[in-house]
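Of the protein chains in this complex, all but one are displayed in their positions.
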Amino acid sequence: MPEDFLMGAFAQPAEEAAFAFRACLEAMARPGRVQTISGAIPPAPLSVASGTLLLTLANASTPIYLAPSHDTAAIRDWIAFHCGAPIVPAERATFALGTWEALHPVSRFDIGTSDYPDRSATLIVEMDALSEPNARLTGPGIETLHEARLPEIAAFRENRARFPLGFDCIFTSDTSVSALPRSTYVTAL
Amino acid sequence: MTEHAYNFAYLDEATKQMIRRAILKGLAIPGYQVPFASREMPMPYGWGTGGVQVTAACLTPSDTLKVIDQGADDATNAVSIRKFFERTARVATTTATAEASVIQTRHRIPEERLSEGQILVYQVPIPEPLRFLEPRESETRRMHALEEYGLMHVKLYEDIARHGEIATSYAYPVKVEERYVMDPSPIPKFDNPKLSGMAAIQLFGAGREQRIYALPPYTEVVSLDFEDHPFEPMKADHDCDLCGAGESYLDELITDDAGGRMFVCSDTDFCAARRAGGHRGRLVPEGDAA
Partner (left out) sequence: MYVATKGGERAIDAAHDWLAEERRGDPAVPELTIAQIREQMRLAVNRVMAEGSLYDPDLAALAIKQARGDLIEAIFLVRAYRTTLPRFGSSHPVETCDMAITRRISATFKDVPGGQVLGPTFDYTHRLLDFKLMADGEAPTAARKPADPEPAPHILALLDRDGLMEPLAHDGATPRDLTREPLELPADRPLRLQALTRGDEGFLLSLAYSTQRGYGRTHAFVGELRIGTCAVEMEIPELGFAVEIGEIELTECETVNQFTGSKTEPPQFTRGYGLVMGQSERKAISMSLVERALRWEELGEENTGAPAQDTEFVLYHSDNIQATGFLEHIKLPHYVDFQSELELIRKLRRAVAPERLEAAE
């Protein structure tokens, strides 16, 4: 019986990563709209969606921060084996992973520089559900307005105010993902 | 070595991951040029390597790909790139704009309105809109950081002073969401209005210059202009001689050495579809199905 951390990767890496990325691309391009991704079977409490995202985007060149909610030996081993990404403190992370509460304070994360605003963190936020909207989104990627579920409002308004600096968020729950890039304007519903 | 010796869509997975991350950051910062470690592709720099890498990073096995150059599906470089993906990604291809899920283009935006679920990938030679005013990357990067676009306005205004209007007819600079000035790639300025509010995702790849940038759907894109000299799209003042279209961008063909000319749609799929629908232009005789 192989070790658990050896399991749970894509059966067909190139093809499954391609499908997962497309869902992710749609999510980032259309803030708040929920997409479905799957393929990874990561150790709990990592969701299928978060695991799939990591397999699709993370590798040795993308340091990951694991918030306390997700900093387990099983998850560390799984990421080390399948992505090869180093685990680092929040300030140095390309990807940060955890529940919204565990990721706090989010002001720690890299928001890029005015020369290179792209050198900023992407937060993968594990949610109970992506339904029951509590926020109204407008901005690039949204034709008029879109209603979505966010873990809070204030932090994203602050994040928008720093544009083009800022972090970007991908929300995950089970096999669902949605995203909130720094460019989106957020108001409470 | 057979095609199967290469990975799906040619690039190795680590390279695709790197490009995918760049695309996501590009979408999050519309109009900002994300540096990426462009790879050497089996086609020359300047011939679409940036577009090809972006397309390769986006394609899934269930995509239908269309490739156009100058609006035409049968231009040699379009044929060559389409063949490359047929071989390395084994995706379905089409010339019909509406049937394509991914469209790679050089120098044109299709006439037909694109829809959600479609991705338009532009090949970009020089991604930096300020490059012709300031050759140094270190300088232009600073200008973007400080939102210092005065030089561009000065250049456009000098055009007006000298010629009575802005003397830029393609690769006409735009401002994205009131922040970044962006090069829309060398599309004719006729196509500029289509950039704004497009339902499809627009991705721009510059291989040699190692930059990726993006416009999410429904992004506000404004062609730079002045109140007293508003931006004006431009095309040949004719109808298509094959399909009769009056609103499409036209190629001008010289038909003899006595000044004979004809004008035809640059978008070959658009033109063919119109002719199939019974539309006829000046040079297609009545009853001829063209």
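Every chain is named by a letter (A and B) in the order it is written, and numbering of its residues begins at 1.
Simple rule for what comes next: contacts are C-beta pairs under 8 Å (C-beta built on N, C-alpha and C of every residue); 3 or more make two chains touch, one makes a residue touch a chain.
Everything numeric here is computed off the predicted structure, so don't read it as measured data.
Engineer: Since one chain is left out of the picture, which of the remaining chains does it touch in the full complex?
Structural biologist: B
Engineer: Using the touch definition up top, pick the residue from B:Ala75, B:Leu133 or B:Val222 that touches the left-out chain.
Structural biologist: In the complete complex, the chain left out is touched by residue B:Ala75.
Engineer: From the list B:Pro188, B:Pro217 or B:Gly244, pick the residue that touches the absent chain.
Structural biologist: B:Pro188
Engineer: Touching the left-out chain: which of B:Arg21, B:Lys66 or B:His107?
Structural biologist: B:His107
Engineer: Go through chain B and note every residue touching the omitted chain.
Structural biologist: 6, 10, 12, 35-42, 44-47, 49, 69-72, 74-77, 79-80, 83, 106-108, 125, 136-138, 163-165, 167, 169-171, 186-190, 208, 210, 234-236, 242, 249-253, 264, 266
The rule is short, and it goes like this: only the chains that are shown with their structure count from here on.
Engineer: So in the complex, which bits of chain B are touching chain A?
Structural biologist: 7-9, 13-14, 16-18, 20-30, 32, 34-35, 57-61, 116, 119, 141-142, 145-146, 177, 179-180, 197, 199, 201, 214-220
Engineer: Taking the touch rule as given, give the residues of chain A at its contact with chain B in the complex, in rising order.
Structural biologist: Checking each residue of chain A against chain B gives 13-15, 17-19, 21-22, 24-26, 28-30, 56-59, 61-62, 94, 113-118, 120, 122, 139-143, 163-164, 166, 168, 181-183.
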